[in-house]
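Please see the structure below; I have some questions.
With one protein chain withheld, the remaining protein chains of the complex are depicted in position.
So that you can tell them apart, the chains are marked A, B, C, D, E, F and G in the order they are listed, and the count of residues begins at 1 in each.
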Amino acid sequence: MQGESLRALLEAVKEGRTGVEEAFGQLRKLPFESLGFATVDHHRAIRCGFPEAIFCQGKSADQIVAIFKTLAATGGDVLATRAAPEQFRAVKVAFSYAKYHEAARCITLQQIEKRPTVGTIALVAAGTSDLPVIEEARVTCQIMGQKTEQLYDVGVAGLHRLLAQAPTLHDARVVVVAAGMEGALASVVGGLIAAPVIAVPTSVGYGASFGGITALLAMLNTCAPGVTVVNIDNGFGAGYMASVINRLGEAKPDK
Amino acid sequence: MQGESLRALLEAVKEGRTGVEEAFGQLRKLPFESLGFATVDHHRAIRCGFPEAIFCQGKSADQIVAIFKTLAATGGDVLATRAAPEQFRAVKVAFSYAKYHEAARCITLQQIEKRPTVGTIALVAAGTSDLPVIEEARVTCQIMGQKTEQLYDVGVAGLHRLLAQAPTLHDARVVVVAAGMEGALASVVGGLIAAPVIAVPTSVGYGASFGGITALLAMLNTCAPGVTVVNIDNGFGAGYMASVINRLGEAKPDK
Amino acid sequence: MQGESLRALLEAVKEGRTGVEEAFGQLRKLPFESLGFATVDHHRAIRCGFPEAIFCQGKSADQIVAIFKTLAATGGDVLATRAAPEQFRAVKVAFSYAKYHEAARCITLQQIEKRPTVGTIALVAAGTSDLPVIEEARVTCQIMGQKTEQLYDVGVAGLHRLLAQAPTLHDARVVVVAAGMEGALASVVGGLIAAPVIAVPTSVGYGASFGGITALLAMLNTCAPGVTVVNIDNGFGAGYMASVINRLGEAKPDK
Amino acid sequence: MQGESLRALLEAVKEGRTGVEEAFGQLRKLPFESLGFATVDHHRAIRCGFPEAIFCQGKSADQIVAIFKTLAATGGDVLATRAAPEQFRAVKVAFSYAKYHEAARCITLQQIEKRPTVGTIALVAAGTSDLPVIEEARVTCQIMGQKTEQLYDVGVAGLHRLLAQAPTLHDARVVVVAAGMEGALASVVGGLIAAPVIAVPTSVGYGASFGGITALLAMLNTCAPGVTVVNIDNGFGAGYMASVINRLGEAKPDK
Amino acid sequence: MQGESLRALLEAVKEGRTGVEEAFGQLRKLPFESLGFATVDHHRAIRCGFPEAIFCQGKSADQIVAIFKTLAATGGDVLATRAAPEQFRAVKVAFSYAKYHEAARCITLQQIEKRPTVGTIALVAAGTSDLPVIEEARVTCQIMGQKTEQLYDVGVAGLHRLLAQAPTLHDARVVVVAAGMEGALASVVGGLIAAPVIAVPTSVGYGASFGGITALLAMLNTCAPGVTVVNIDNGFGAGYMASVINRLGEAKPDK
Amino acid sequence: MQGESLRALLEAVKEGRTGVEEAFGQLRKLPFESLGFATVDHHRAIRCGFPEAIFCQGKSADQIVAIFKTLAATGGDVLATRAAPEQFRAVKVAFSYAKYHEAARCITLQQIEKRPTVGTIALVAAGTSDLPVIEEARVTCQIMGQKTEQLYDVGVAGLHRLLAQAPTLHDARVVVVAAGMEGALASVVGGLIAAPVIAVPTSVGYGASFGGITALLAMLNTCAPGVTVVNIDNGFGAGYMASVINRLGEAKPDK
Amino acid sequence: MQGESLRALLEAVKEGRTGVEEAFGQLRKLPFESLGFATVDHHRAIRCGFPEAIFCQGKSADQIVAIFKTLAATGGDVLATRAAPEQFRAVKVAFSYAKYHEAARCITLQQIEKRPTVGTIALVAAGTSDLPVIEEARVTCQIMGQKTEQLYDVGVAGLHRLLAQAPTLHDARVVVVAAGMEGALASVVGGLIAAPVIAVPTSVGYGASFGGITALLAMLNTCAPGVTVVNIDNGFGAGYMASVINRLGEAKPDK
Partner (left out) sequence: MQGESLRALLEAVKEGRTGVEEAFGQLRKLPFESLGFATVDHHRAIRCGFPEAIFCQGKSADQIVAIFKTLAATGGDVLATRAAPEQFRAVKVAFSYAKYHEAARCITLQQIEKRPTVGTIALVAAGTSDLPVIEEARVTCQIMGQKTEQLYDVGVAGLHRLLAQAPTLHDARVVVVAAGMEGALASVVGGLIAAPVIAVPTSVGYGASFGGITALLAMLNTCAPGVTVVNIDNGFGAGYMASVINRLGEAKPDK
């Protein structure tokens, strides 16, 4: 397509329909466009229904509303993470359809209807304190049109809780594991299943948990293959990656 | 098989050949076996053609040969990572078909014929010093039957080298990025494409690179979504994860 | 109970009331239940009188009361750590017998009468600032039915204070040592006695004490054998471990 | 002046008004005064129009006003960084011409008219959260009489935004790059241009960004030559260095 | 008792049976003895058959032999850890009965016959690379007269291997767990059983395992109660602590 | 001396002048006293006029007043550090002579008249933000009866300010240097003089100053001999050490 | 120029001299070229005489010779850093004019004659152990055509050595300061002069110098403005940056 518009421009120059200077001007701007960078960005949003995300922490309600409006104007979905209730109230005034996910601290505005995916993403959390992170992952998956299953409070201190859920784990196409403290859950899950595991260390813990560093290091050193890691408390990143992977497994008849 | 022995026990109970108490005793011990964990492991190998890997560092040649024999006996492929030339020579005596990948420091024994995948995994390395790591990823992908494309020495200090390869990047279904020093390449690649990116920090650098910690931290903090991270120098882990993901995108007619 | 249901199923198969396939299906799901992990957990509580503990920090009063009710319903003791006074007030409404230990920041509900242990656990604290941690250990020991002796404010800067208490130390079957700053007390106590020492680094200090890291590292590097370490400020963990160990030393006539 | 008093002393010795021993005593103490260090400081301010800067954080409004008065009395410009609005209000009472730069959290009092520089300093920021830091750099450059260009929100996750600004980057004589998270922008900019780049890591990020340490380390490990680094969030230092460098490139006819 | 001997001495002085100088000599030595410090040390060795241990690393063969002779002369057992084969050969010359434990890198000289303990210590290791550490623990337990059970190569990446050994774990009175990399095994074992668990982080791993720091931190942050930790690779310390604890559980009819 | 009193006691027992029980009572207390532990503590306070210090941070006003009363009752001086104004007000009620040093955040109660020392302690601070720390050192020196000289705001960025004070530095018998940020002042002072230098890193700074760690490390790595270091912000420790050292230099005619 | 070739191509298409497909092919490749990225790289080398640098550490002699040949073939200068004597001997065979700088561990091949700069770069080193780093900076400056002055062994422990060189410092247009241990020299120099200072921390030191981290942190926290920092031991980076800056100050009559 890009190639086509380039060819068309050259034909127009050849046929005199477009002047050299005008073509020159367009081509000067073209490289970046023809590189497909900006286009890629647009394509990404249109093709995948993947929303642009706003990181609300440290932004004023006004700023969030302004960015929200810009993103919503493209007709795509909007996801705002780390959003406080008062930030949502400001968004709500402008977008009555916007929805607040309290546990996940997220605001979503769903503007694109999506066909549910066939494959599921299993969302696994070690304890109830990991809820904000795993819920951020869940809301991210949801607005990206993914089917999810939740397995919460299945930490390794009571291993039977996790093992009882083994069928759900085995059926998942991608698994997100959120855990704080010693972060052992990612290794245990990674050792049980063949699907790709996205591990999210959480800042849950105290003392030598160092705000999630211990869980992060443990997950990076997992002895189970097929486990990769995102930043501490980065539920959005884990949900995004899981969605990108799950999409690869969907039937694409027209390809 | 497991199922069969369970069924046989039940039949024996039904037919009175085995007493309730005796069956009860056997079943009490059975759970771990019937859990299917070992089976899962076997299923994994058989279903995916994913080889078991041997981490050679710190093992004697004798130990490696012994483990190699055990794994090869199952008829599956064998991959040995971090293998020194002398370790390979010992393996070569027992397995004349074993192959040494010098740059990757890997030994492979391919026993299963695989249909090449449709989708490709792009392997991107920042500099020539990152070769051992990205090659370990490549050999891992290869023995797992994946089609790969190499983009080496395309670090961000000369961005045009990477941009010139943009089409290859865009065509890939999964991308592995290996970089040391400041590890910026993962973010730049993640910002260019929509496919999942597996980032491998390498220990290339000096001074405040701290043996790869800087690259690791940078990759974990990437501002590009769709990027996850494995341990420093863990080319095997990156290649394994990329293969697992790429497999999800292959045509599965009977599903 | 688990055993009973398993036996009942086998009887039903034997008597033809349940078909082999149906039993097979039930048994496939059974393993996790029959694993006895949950049972182990229950056994633990019943056998040892060890309460389940609630970590209150970061939980709402409502959440704590809800968990408290679930645990109390089993008839066992309940221990809630890191509890604020207002959290206790909410618990008090539902459980008028619940007790608040201010210095320890703990809530306890004692439902099981316990025979006092013969052996004692010595609780040693370096300074008055370590009180919340050592008191958390003491309350944990107490609800687990242990006899304790307190030796508080006996830090190494005035060694004679500790030495004057040597007899109490020598009579203890297990010793818990809580210290912040340089954490030297654990080594000094470990060098004086033969009993096992559980060392708890506390976050007491400033500057290069790094919130307890210095004490933690010092305790891990103790030159005295027979000293093991728990997380910073983890008085509960130290008290729990000390209780588990002390129980081993109690007379068990029927074993 | 210093020279004058030295000369006067020598004259007094020559004329016998001051004895050798007395002069000897005075000269023994003189060196520090005659070193001209204080003079150097004054020279710096007078010659370059470089203001003394007040770091307001942790100072009371009274203290800031007092220091402000002392500095303003020399007739030079005054720059106060990390200034809160209430601190500005106190300064405003004494200096009605003082100006508050909200985004930069700076107060300036411009007392010296400056000829704009020919060369420009490009100020590049990765995201909107980096604004306080890059604006501190901008205000510093401005009061030091430098011409600046701003390129904000051009992070590497959307590389085309930066590339679209390549001409501005190429025209700059010095470039300041502020970025948090993985700090990759400094390397990318350093790889695109030949001008000296001053990189400022910012504390923007969460989890393993460790308050800017990750960006700092990444910038120190840049694979692009011609990049140097200042402390985390040190917009003033970056702007100051850029101004000192840019001044070197200005036409100096009388030199 | 101490008091009695003190009183007796004073009586003897009063009655002239003991001279002032002789009493003075005894009293000069008494304080430390009456404090019980030196006595404790002797009591410990005699009562428990616990050997003094020599840390061989960085000592010359001559030094080791010299210390070995001193310790052996007391008639007690001797344990030398981190001993190289050539160090053993030097010891062997002087003590033909000394024994070298290659995997554990330990030398032992058993001079005291011991009744085997009733309770067992389970020694659990995650991988074959953890052998030197867990074997050091085993040899320490053995010379301290403990009965042990080994469960090696049961890491969490293949959880069924561990679960298959659950009965052995449940029967143990104390458990030592050695694991490197992410150190998750300690939490998993701690979640399965009620016995005290001594966790030993090992330096097995690479990259972000930081020579055992990750495993250490993970073990300190375990979500399972009843787990305490020793220094990285400190198999001796773990074995010593486990032995001290196990001894508490032995029948002591005469107490 | 201790030996003499011991001999004397024995003689008294022998001659019947002291009863066995009475001697027993004295000897029971003796070990610690004859060890000199308790005695040392008392001697220290009486001989040097060195006050016991109370670290107020994290203590309630009631607790502080209680400890204050205990210490004051011995007739010695009392020093309370890190004291908030409201804590002082509570102390003031009980001790109308107590004095609050606002900049130093200290309370003092001077009960012993002291002869001023001949030698002086120079107190050197890099910036005005280091005042709380250097003033804590000054108040500590003062209550310990030391003569001090202050050299404040003489940081290395304007070296002439320090050099101008060289005579004061050279005249001092001990020097305390407080500096934050890069802590270079300790090395510069250490390079100028022959007297012992006690360096106090302060938590002044931001970003990579890491709350004083950078200054601490810099001071520990000083290239100037004769410099030792105390904990971050530990003005009390520095003042105490300087006083102990300065006392050694005082004329002691009766020794 | 780039624009001209673009215009020329368009004219050729318009005039039919170049076919659409051929132009299309050229333009597909053009974007990257017209972006000027590759061009920038070439321009940089040609315009400034700045050589490409080879980091020899970890490369074989063969690899170095190969890269050397490629770079030399462009007619530009070549600089190889961290080169061992044996690596030089291999280069010497191919390039008899190549020169080895032993103290700097650098190989240079000077192919472009350069007019010496008017302004000088002062190279300041704290101790003799810092020589390899500061000499690497010097050789880099030299091959980039800069005039340099050396001030070696002028550390702050003997401040007079530095002060005696003040005139040289004041005359320099840019200053490079290399120091290990506490790195205080950068602050002291930065406080004495107005020129830009590039600070290079070196790995000289032991214990808590942590291989240069202390010096690095100290330099980043400098209280002197006009100081920026490069990676530990990065003499090349410092020399490169100093040369880029110094070039800005040179007379450019035709600009």
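Before moving on, here are some points about what is shown:
Keep this in mind: contacts are C-beta pairs under 8 Å (C-beta built on N, C-alpha and C of every residue); 3 or more make two chains touch, one makes a residue touch a chain.
Predicted model only: the values in this text are computed from it and were never measured.
Only one residue in the set G:A12, G:A61, G:A84 or G:A166 touches the chain that does not appear here, and it is G:A166.
Contact with the chain that does not appear here is found for just one residue of C:G119, C:G145 or C:G205, C:G205.
Considering G:T74, G:S129 or G:Q150, the position touching the chain not shown turns out to be G:S129 (whole complex).
In the complete complex, the residue from C:M144, C:L159 or C:V175 that touches the missing chain is C:L159. Residues touching the missing chain, restricted to chain D, are 3, 6-7, 10-11, 13-14, 16, 20, 23-24, 27-28, 30-32, 34-35 (touch as defined at the top). Residues of chain C that touch the chain left out of view are 126-127, 155-159, 181-184, 187-188, 190-192, 205, 207-210, 213-215, 217-225.
Interface with the hidden chain, as seen from chain G, comprises residues 128-129, 158-160, 163-164, 166, 206-209.
Simple rule for what comes next: only the chains that are shown with their structure count from here on.
Once the centre of each chain is set as its mean CA position, chain A and chain B turn out to be 24 Å apart. One finds 56 Å separating the Cα centroids of chain C and chain D. We define each chain's centre as the mean of its Cα atoms; on that basis chain A and chain G are separated by 42 Å. Under the contact definition stated at the top, the residues of chain G that touch 2 or more other chains are 32, 35, 37, 192, 213, 216, 220-221, 225, 231.
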